[in-house]
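The structure follows.
With one protein chain removed, the remaining protein chains of the complex are shown where they sit.
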Amino acid sequence: MTPPPIEFLLYGGALALVALGLAGLVMARHLFRSILALGILEAGANLLLVLAGYRAGGVAPILTPGTLGQPMVDPVPQALVLTAIVIGVGVQALALALALRVHQAYGTLDVAEVRGRMEADTDAAAGLEPETSRDLPAVERPS
Amino acid sequence: MTPLDTLFILSACTLAVAWAFGRRPAAGGLIAVLYGGQILALAKMSGLASGALTMIAASPSFEVLGQALSWRFDGPAWFFALITLGAAFASAWFMAGEWGEGYRRKGGRLGLLQVALALNVSSMLLLLASGDLLSLFIGWELMSWASFLLMLSAGGVAVRWAFKYLIYALGGAMALLGALAWIHAQAGSLQYAAVAGLFATLSPGQAWTLVLAFAAGFGIKMALLPFHLWQGPAYAETPGPGSAFLGAISSRMGLFGILVVLVHLAGLDLLDRLLIPFTHLDARDLLGWVGAFTLIVPTFIAVRQHDARHLLAWHGIGQGGYMLIGVMQGDALGSAGGLLHVFNYATYQAALFLVVTAVVHRTGTADLNKLGGLVTRMPLSFLVMLVGIIGLAGLPPMNGFVSKWLIYRDLISSGRPLMFVATVIGTLGTIISVYKLIHNTFLGQLRMEHEDIREAPWSMLAPMLGLIVIVFLTGLMPGLVLDWIAPVQAALGLPVLDHSLGGVDLPNGGLDMLWVVGLLFAGFGVGALLFLAGNRHRYVHPLDNYAGGHFLTTEVRYHYSDDFYPGLMHLIGGWYRGSIQWLERALVSALDFLAQWSQAWFRSAQPALWLLGVTVFALWWVV
Amino acid sequence: MRNLTTLLFAAGLGFLLLVLAAGLPYGHPPMLVGQGILQQAPATTGAANIVTSVVLAYRGLDTLGELSILFAAAAGAGLVLGGHRRRRRPDPDGGFILIAGADLMFPLLLVVGLYVILHGHLTPGGGFQGGVILAAAFFLPLLGRPREALDHTAISWIEGLAGAAFIAIGLWALFARGDFLAPMLGKGVLGQLFSAGTLPLLYAAVGLKVGAELSGLLADLAATEARDP
Partner (left out) sequence: MNAVVLAVALPLLGAFLTPSLARLSLPLGRLFGPGLLAFCLWLLWGIARALGDATAGVALGGFAPPLGIAFHLDRLALLFALAVPAMVLALWPWGGRPREWSLTLVLAAAATGLALSGDLFNLYVFYELLAVASYGLIAANQRPAAQAAALRYLLLSAAGSALALLGIALVYTQTGTLNLAQLALLAPVSLDGPLGLAAFALLLLGIGVKAEAFPVNTWVPEVYATAPSRLAGLLAGLVSKLAVLVIVRLLLVVFQRPEATQLMLVLGVLGIAWGELAAWRARDLSRQLAWSSVGQLGIVFVAFSLPGETGVLAGLAVALHHLLVKPALFLLARHWNGALEGLRGAARRAPLAGALFALFALSLVGVPPLPGFWAKFVTLSGLFAQPGPLCSLAAVVILTATLVEAAYLFRTLTLLFGPGGEEPRMAPHGALDLGTATAFAGLLLAGVIWLQPLTGDLHGIARQAVDMDTYVDTDLPTPRP
């Protein structure tokens, strides 16, 4: 029995990160966990992107006396990943700032609770009566 | 500048004047004169009516998306425009004096009413003049919105009904838009010639879809049967002269659409080829029978109404059924009957709505249970209503008789006895209900609170009297109108009816109204002679009445108006269960339910789940 | 139930993506663009680190966008947290170890950060990496002494001017050479510190900007009081 080829592991790892990130995003009941799941998802995508540049037997694309003449890996995905990582950092920082403020305002980061409070706030600002149980979807009806 | 340009410019001027000065009652006269001017402009195009000309084009034309938009008048357009402008003229005249003053005093928005009326007229002229399907649709939509404006101008409960009308009208417009878009996609053009060419090449399934879409789109405006619920209350709640205008002509635009598209472009032959499976019927029979049921059901709904305006408005729906039956007969006699009925109906319906409005103006109510005996106070108005209901019931010597006779005669001679029976049942309902109208309004005992009612002012009487003169004269000499109908039939590709001044001459017995009216009046003369010569008459005061042997004091009025026709109502009560109302409500509830569902979806706390799910499905689908 | 569905979906997603990925040319990338850049870059930009050439020259606009994203995130966070920056009850100072450690690390981090920034065109590293180190350098003392907030006016000026400098270099190229962000100045000798034209300048701007943005962001976040549950 031969071990599975290395690319199977690499691709599988990257895609597993994507799937895990998305699943975490759906299943997380806490917004902070959602933000972490987002990080995992982005890591998966970045990993896949950087894999795109791998060349069998290539060296890092930096010209030093030792690497002249050797095949180099594709430099473009590395630059792209650099950009993508920084973008991810910015988005996550903003998300954390928002989460902090939401927690200050509502005292909770539970997904459903935050959503309910937000809805109630919006309705109150618009001068609407709270939705009666008839208007609520079945899952949210007070039992 | 062609005469048609003049007409449009005059129409625009009327609109501008209505907008600028309409809120002042004094301007009403000017507006009525402007409508008169439009009629004169129409008269300059009388070559269309005599058959000397076939078409007068308007100068402006546009090209949009590769589609040429053009406007022109031909025979049918002229005929319908004449009725439109006549009705508008009568309504505007009616509004011009005391009525407008009173309407404004009661807080009505006279300016809005005048603008809405002028807008209706302009958009209808635009619709009638359309030279291709696209301009037809534009005119159609404009007219729908203008009618909406007119209907809600009274405010209050009228808004609800106007809104209902709007939903129905837009539903119809969407059916038309779908049909238009489909035609455009197939033929690449919406010119009449191209559309007619397309109709000739369709498969039955496609033709059925198109015919149904057009019939539904135009039929909603005519309030044909499954779509009849909006019209009665919507027209009735419109301010008086507005309802006279709407009742007289507005719904006929649906008939005009059917004439142009289904009769002229598609052709009745095509309708004949579209068979309904498992029956012996085809699309043309279907439309005819829709007309027949439209004639019966709303007419009997009208019998039940306790409000004079509602009664008349419900009635108007049924009369549209006659016209559709006549037109769908497709031969010279039937189509002439249908078209003649458009004209005749407009004259007496306008007169009836106006006289009811006059009564409302004087008494403040249109409730048939709270009126009665007004003949002694408003004799001329009584005369107007009398002539009007004779016309509506289709009895000689008024013009309604002629058109209905043509339709009856054609139904019998073309071998459709069942449909003939249906029309007779409809006429029966008409007679019953118009008797209720005149009895509860003018006959019987005068109520105490109406003791010091006066006759309507001349500004209101004059247009009403003018209308009933037309009702009588065109009843006496239907050939006058049949002259205009001949080019209409020719332009629509229908056989032309051979006629004389007094009526038609048919191989086995025609109709000559000169003779009929002559004999009728001779009969009246003989009767009057006998009556007077016999000297057996005795005047009895209306309040001199007894009940069960007891003399009633004059404080107690003994006027049978409540629970009119109890036996009949008991018999046909089942008709009013309102299965179609149920359908309407069910549709709204279903919409509400779906809307709740979709809102719940938007509020669901797991958008990411949907992202995930849809991604998986999309990938699964592509892989 | 929902979790089960989610897991099933996620497993399905992973499987489908894996099926797709199985068809990808692993280890033998097409390198249509990559090969071209590898051949041209040293001559065009003069930078030994080809990734730097790509980041700053070939895809300079991406880098500008990326800087702007950081800026927008920092500005957004500032807007969101704004007005609530001062906490009523600041955390107590850190202990001796933390304070002393931070003080010791500060110059070290500063030097490392600047080194990484300035050698970005020669060795792995560059403005982003160095900027993060700089931000860490400024943030560490804040951990030790929470009372001493960073000077927001200064940060705002640095981030504004560093960003403006990046664009200004680009505009200079536009007016002098007709191409936005075209490489300017001499290319120098490959592998020297003073080589690669404007790339080190650009990286310096990037480093300063990233450092300023991140320290501003961190300071904003640190200074916001999370309500006790």
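Going by the order they are written in, the chains are A, B and C; count residues from 1 in each one.
Here is the rule we use: a contact is a pair of C-beta atoms (placed from the backbone, for glycine too) under 8 Å apart; a residue touches a chain by one contact, two chains touch by 3 or more.
Keep in mind the model is a prediction, meaning the values are calculated, not measured.
Enquirer: Give the residue, chosen from B:72, B:184, B:264 or B:361, that touches the chain omitted from the document.
Expert: Checking the options B:72, B:184, B:264 or B:361, the one contacting the hidden chain is B:184.
Enquirer: One chain isn't shown here. Among C:78, C:101 or C:146, which residue touches it?
Expert: From the options C:78, C:101 or C:146, the contact with the absent chain belongs to C:78.
Enquirer: Contacts of subunit C with the missing chain: which residues?
Expert: 16-17, 20-21, 23-25, 29-34, 36-37, 40, 44, 57-62, 64-66, 68-69, 71-73, 75-80, 82-83, 153, 156-157, 159-161, 163-164, 167-168, 170-171, 173-174, 177-183
Enquirer: Applying the definition given at the start, please give the residues of subunit A touching the unseen chain.
Expert: Touch with the absent chain occurs at residues 18, 21-22, 25, 31, 34-35, 38, 41-42, 44-46, 48-49, 51-52, 74, 76-77, 80, 83-84, 87, 90-91, 94-95, 98-99, 101-102, 105-106, 114-115, 117-118, 121-123, 125-129.
Enquirer: For subunit B, which residues lie in contact with the unshown chain of the complex?
Expert: For subunit B, the residues touching the absent chain are 62-65, 137-138, 141-142, 145, 152, 155-156, 159, 163, 166-167, 170-171, 174-175, 177-178, 180-182, 184-186, 591-592, 594-599, 601-604, 607-608, 610-611, 613-615, 618-619, 621-623.
What we mean here is this: only the chains that are shown with their structure count from here on.
Enquirer: Would you mind naming the chains that touch subunit B and likewise touch subunit C?
Expert: Touching subunit B and subunit C alike, sorted by label: A.
Enquirer: Out of A-B and A-C, which chain pair has the most contact pairs?
Expert: Of the two interfaces, A-B and A-C, more C-beta pairs touch across A-C.
Enquirer: Could you give the separation in Å between the centres of subunit B and subunit C, each centre being the mean of its C-alpha atoms?
Expert: Distance between chain centres, rounded to whole Å: 75 Å.
Enquirer: Give, as an integer number of Å, the spacing between the C-alpha centres of subunit B and subunit A.
Expert: Measuring from centre to centre gives 65 Å for this pair.
Enquirer: Which subunit C residues sit where two or more other chains touch them?
Expert: In subunit C, the residues touching two or more other chains are 2, 6, 9-10, 13, 17.
Enquirer: Where in subunit B do residues touch two or more other chains at once?
Expert: 606, 609, 612, 615
Enquirer: Name, in rising order, each residue of subunit B that touches subunit C in their complex.
Expert: 606, 609, 612-613, 615-616, 619-620, 623
Enquirer: Considering the complex alone, what residue numbers of subunit C touch subunit B?
Expert: Touch list, subunit C to subunit B: 2, 5-6, 9-10, 12-13, 16-17, 19-20.
Enquirer: Please give the residue numbers of subunit C that touch subunit A in the complex, ascending.
Expert: 2-3, 6-7, 9-11, 13-14, 17-18, 21-22, 24, 26-29, 31, 33-34, 37-38, 41-42, 48-51, 53-55, 58-59, 62-63, 65-66, 69-70, 72-74, 76-77, 80-81, 84, 122-124, 128, 190-191, 210, 214, 217, 220-221, 224-227, 229
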